[in-house]
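Missing here: one protein chain of the complex. Every other protein chain is in place.
Chain nomenclature is as follows: A, B, C, D and E, assigned in order of appearance, with residue numbering initiated at 1 for each chain independently.
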Amino acid sequence: MRITLINPNTSRAMTAKIADAARGVAAPDVEIAAVCPADGEGPSAIESHYDEVRAAAAVVDLVERDQRAGGSDAYVIACFGDPGLDAARELVGVPVVGIAEAAMHVASLTGRTFGIVTTLSRTLGRADDLVQRYGFERARVAAYGTGIPVLELEDTGSAAFERIAGWCERVVREDGADAVVLGCAGMADLCARLTAVVGAPVVDGVAAAVGLASGMVRMAVGTSKRDEYAFPPQRETSGTSSAVSVIA
Amino acid sequence: MRITLINPNTSRAMTAKIADAARGVAAPDVEIAAVCPADGEGPSAIESHYDEVRAAAAVVDLVERDQRAGGSDAYVIACFGDPGLDAARELVGVPVVGIAEAAMHVASLTGRTFGIVTTLSRTLGRADDLVQRYGFERARVAAYGTGIPVLELEDTGSAAFERIAGWCERVVREDGADAVVLGCAGMADLCARLTAVVGAPVVDGVAAAVGLASGMVRMAVGTSKRDEYAFPPQRETSGTSSAVSVIA
Amino acid sequence: MRITLINPNTSRAMTAKIADAARGVAAPDVEIAAVCPADGEGPSAIESHYDEVRAAAAVVDLVERDQRAGGSDAYVIACFGDPGLDAARELVGVPVVGIAEAAMHVASLTGRTFGIVTTLSRTLGRADDLVQRYGFERARVAAYGTGIPVLELEDTGSAAFERIAGWCERVVREDGADAVVLGCAGMADLCARLTAVVGAPVVDGVAAAVGLASGMVRMAVGTSKRDEYAFPPQRETSGTSSAVSVIA
Amino acid sequence: MRITLINPNTSRAMTAKIADAARGVAAPDVEIAAVCPADGEGPSAIESHYDEVRAAAAVVDLVERDQRAGGSDAYVIACFGDPGLDAARELVGVPVVGIAEAAMHVASLTGRTFGIVTTLSRTLGRADDLVQRYGFERARVAAYGTGIPVLELEDTGSAAFERIAGWCERVVREDGADAVVLGCAGMADLCARLTAVVGAPVVDGVAAAVGLASGMVRMAVGTSKRDEYAFPPQRETSGTSSAVSVIA
Amino acid sequence: MRITLINPNTSRAMTAKIADAARGVAAPDVEIAAVCPADGEGPSAIESHYDEVRAAAAVVDLVERDQRAGGSDAYVIACFGDPGLDAARELVGVPVVGIAEAAMHVASLTGRTFGIVTTLSRTLGRADDLVQRYGFERARVAAYGTGIPVLELEDTGSAAFERIAGWCERVVREDGADAVVLGCAGMADLCARLTAVVGAPVVDGVAAAVGLASGMVRMAVGTSKRDEYAFPPQRETSGTSSAVSVIA
Partner (left out) sequence: MRITLINPNTSRAMTAKIADAARGVAAPDVEIAAVCPADGEGPSAIESHYDEVRAAAAVVDLVERDQRAGGSDAYVIACFGDPGLDAARELVGVPVVGIAEAAMHVASLTGRTFGIVTTLSRTLGRADDLVQRYGFERARVAAYGTGIPVLELEDTGSAAFERIAGWCERVVREDGADAVVLGCAGMADLCARLTAVVGAPVVDGVAAAVGLASGMVRMAVGTSKRDEYAFPPQRETSGTSSAVSVIA
């Protein structure tokens, strides 16, 4: 089975890190591929709704490209905002799993509650939208931004690690969460060390998504093509003109 | 005061229709501008999550373009999925109002409950996401797709009108809704006739959004720039290469 | 267009202040009238459920009186508990908007979340009922009483202003709200100064309601007369005896 | 122990019926008193929000009157809209129980779900507000108006009984409710016969409220006087002038 | 009328205490019986999900035993987790009331909100499940474990009382609850003293359940036998072998 991970930002270093995290938890018969948009074809980091819009477009492009190249057995969208998830599901019949949803589903199986520790506080609104969408309002008892930008996670020296660990501990000790959800694919490599420090499950969405997606493939359960997620309507696209139309 | 309406699909006919609907309800001192993406720069219709992704990108582009040209006093996103709304809010300090949210807010003021009548049933999931996001779960007592594609609304002969009117009546008579929310900007020109037929308020989001946005401008209340909706982080975008990166 | 504002308490000074706030945001073609009950015909301030009961009766009386005098194009109930709102809607076909609902609807358009700053903490329960009724449970992230009685707002010296501003800042800085909703019509004149101090939208319900109501009038959308808000049943009222009946 | 039942409408026949229902379930040491407003001091029936406003005023008057006369050990508000409940709680330290809340609490103890059968469909909105307020959204699986006005219940011939029984059966058989809540104090005398016909618990709020209120008295648990339900602020009421004030 | 209280733990001292609390609030015509499992037939205290499983089994056994002995007019399950409540309801047609549900229902009638003060914090998850199940998510504004194990409540010296009182005061003063719900049957004897100290209603579930159950008996309202709570299916139980089956 082949699972394609889509990192919607253009960081090759982060994409490699994500691939490593996925391979670390994949069953022996699971092959992992990881892609990201070319420079300029996607955001360099995803830290705002504006970036999300561009990330969603990149996800859709990469899924279409992979489909044209023969497709995969499942897709993982490796950005905590799950950008383009609904659209990607329309494009294929196989499973598509976002790392935010995957992390939350798995965290909810470790106990009753979890907290989220992410990068910038401005992304917490999007995280809350997803919590709501997936039904984890009661499970999610806390959510914090660490103030560490995504790209600073690329070389996480001890200062960043300490800061993230501090928030994880707060989530467990003060907010009483049973588990911690890491709110960025760029934290995937910190997960094991954080678990050791915190003494409670720390869940990386990349690993969680690989487990969920490969389980679905084994069950032969994919995306429902019933109505909402049926393949999108095809329309002839008329000729392109490069300027915006201003009417009246 | 100048309000810019953004139709995220490429139909100039629909954009003109939307501008007319807006002008019909604008106060004497409100100027309406209406824009849409050039052919090929946006979807020709918005009937899937896939279309939404492209629509959101078009909205962002058009807001940025208008800002560079001096900006407006408020923006209205004239597509019922409110695509790109959060991102557009990040880009400006003035009000940005989506027509789905506007229609729901106004409908909730006509009584207790409303129903939604829209184009294709596959878009109802997105509508439900918005209902949830805006807090109208209890107010929304029904939602139906008519099966009429967006572009067929451009020339709504009597058959389409009858079909839409039939669903509106069902919403009021059988589901007990106090009002009907029209789920597509392309229905804006039918609103008055539908109200007459149904005998209960039928709310067009374009008109509703113009009222809300102009009210906010008069109150000097815009978009909060506190944290989530602060201007998005600027990053140097590195050079562009045209191929997708495949890592490992 | 003529909008009648109903202040359900007997303070003429507050009624004049409310009228001023409304006129400050009304479009050129909107005429504002403001009424309040005569002394003894309504509560002097509205700071308890007991006061709410009397306020609701006063609202109903004033709407009936205005209807007999020819009626208005819309009504605004200018008390943050929205007393008598449902009953007033039954009495007319035109829009009726409460300032609590108006403030919450507008605040929710400035971002994702808001906090409420009001007079006495004992009124927070009623505010929460309205938050719930209107669907803003997720948007409302904080609500505080300042401890300042309604009538002390009539001459808001610097001490009261500082106190209110302090709570507004707390709502934005500590509770992370995108906007502040002022929980009393008597704070209408402080709104602009508070916005300047807080650096985030501060929403006065009187201004918000004028915008919403006038927008609805322009759209020709009034109160739904379908079932719940149909004109109330008329019954012959039998002769009056002045003593309470005690049965058995 | 003495419990005073307050029927907020002016029907002495209904008040007597309510007193009978209460006495039928009262423990040997519980004395029941029943009062209603004098003709013209309250609505003759309560079938609209407009009537609710007047009913709430009547409840408040009757509680104040009873307090001046020495007070009771508990109060029951015997109208399904629980009008004036919050205000009545402010006025006393003893328990105050509404029949809608009482019926819902007791019905929820008979199983998992209940349905409501009431008089006019226009009152269902108010019933839903109470369902929401008391936390029974999941328990309440159906609610129907029979179309029978309150005052027609005074002499419930077989036709009205059959109609009500039909709706009760529908609630149990088709909607799968474990119990039926009767939505009007005027149905109190039908409860036993309905139970026999339906074969599932049919709950009359008057009887339920007497049980709850007397239980609270025995436990020495009354109304919390902490903040929201503390005695309402006293203000000197200035002189009365009989005309409405029109400002500006 | 005879109400049987079932204490699912094996403490005879606590069972006697519970019986006393019940008799202190029972009407003159209500007879109270109290039972608990024999040593080894139930948990000695109920402080974990593991204990709950054994407690539920004990409740079911004791109800079946009482039914074989002629039955009671109502049952009260005197453990705050309401263990075995659904199963007990299946076994009888009379009312079965848990003390957690009873305490929450009564507390909600004293005002708007309550807080829970219980034994070990590890039981708060179960309490939250019940809050959710019974519909008190909005009413419940706080819940605390005191860290005092159940069996230490048997001789509550002043230290334990002070600790419990401290948490009760916190619930009222800092969390703004109108009432306190005691989260353990073993606290029943402290209720009056706590009320005096706290100055707000403190609700013991044993007393509350006796009131609710006896009220239901007087109303002739029992458990609905419609579908979910119908008597459980009878099956022939085949012979017993003492070892676990391991298949394949």
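We take it that a residue touches a chain if its C-beta (ideal position, glycine included) is under 8 Å from a C-beta of that chain, and two chains touch if they have at least 3 such contacts.
Here the structure is a predicted model, which is why all the values come from computation and not from measurement.
Chemist: If I consider the whole complex, including the chain that's not displayed, which of A:142, A:168 or A:208 touches that chain?
Modeler: Checking the options A:142, A:168 or A:208, the one contacting the hidden chain is A:208.
Chemist: Counting contacts across the full complex, list the positions on subunit A that touch the omitted chain.
Modeler: On the side of subunit A, residues 25-30, 89, 95, 97, 101, 105-106, 108-112, 134-139, 172, 176-179, 192, 195, 199-201, 203-204, 207-208, 210-212, 214-216, 218-229 touch the unshown chain.
Chemist: What is the set of subunit E residues that contact the non-displayed chain in the whole complex?
Modeler: The list for subunit E reads 10, 12, 15-16, 19, 33-41, 43-45, 47-54, 56-57, 60-62, 65, 84, 86-87, 89-91, 120-126, 129, 132-133, 149, 227-228, 230, 232-233, 235, 237-248.
Everything below uses one rule, namely that only the chains that are shown with their structure count from here on.
Chemist: Do subunit D and subunit E, two copies of one chain sequence, contact each other through the same residue numbers, with over half in common, or through different ones?
Modeler: Homomeric contact, same residues on both sides for the most part.
Chemist: Would you mind checking which chain's mean C-alpha position lies nearest the centre of all protein C-alpha atoms?
Modeler: C
Chemist: From the mean C-alpha coordinate of subunit B to that of subunit C, what's the distance rounded to whole Å?
Modeler: About 28 Å, centre to centre.
Chemist: Between subunit B and subunit D, what is the separation of their C-alpha centroids in Å?
Modeler: 44
Chemist: Which subunit A residues reach two or more other chains?
Modeler: 121, 125, 132
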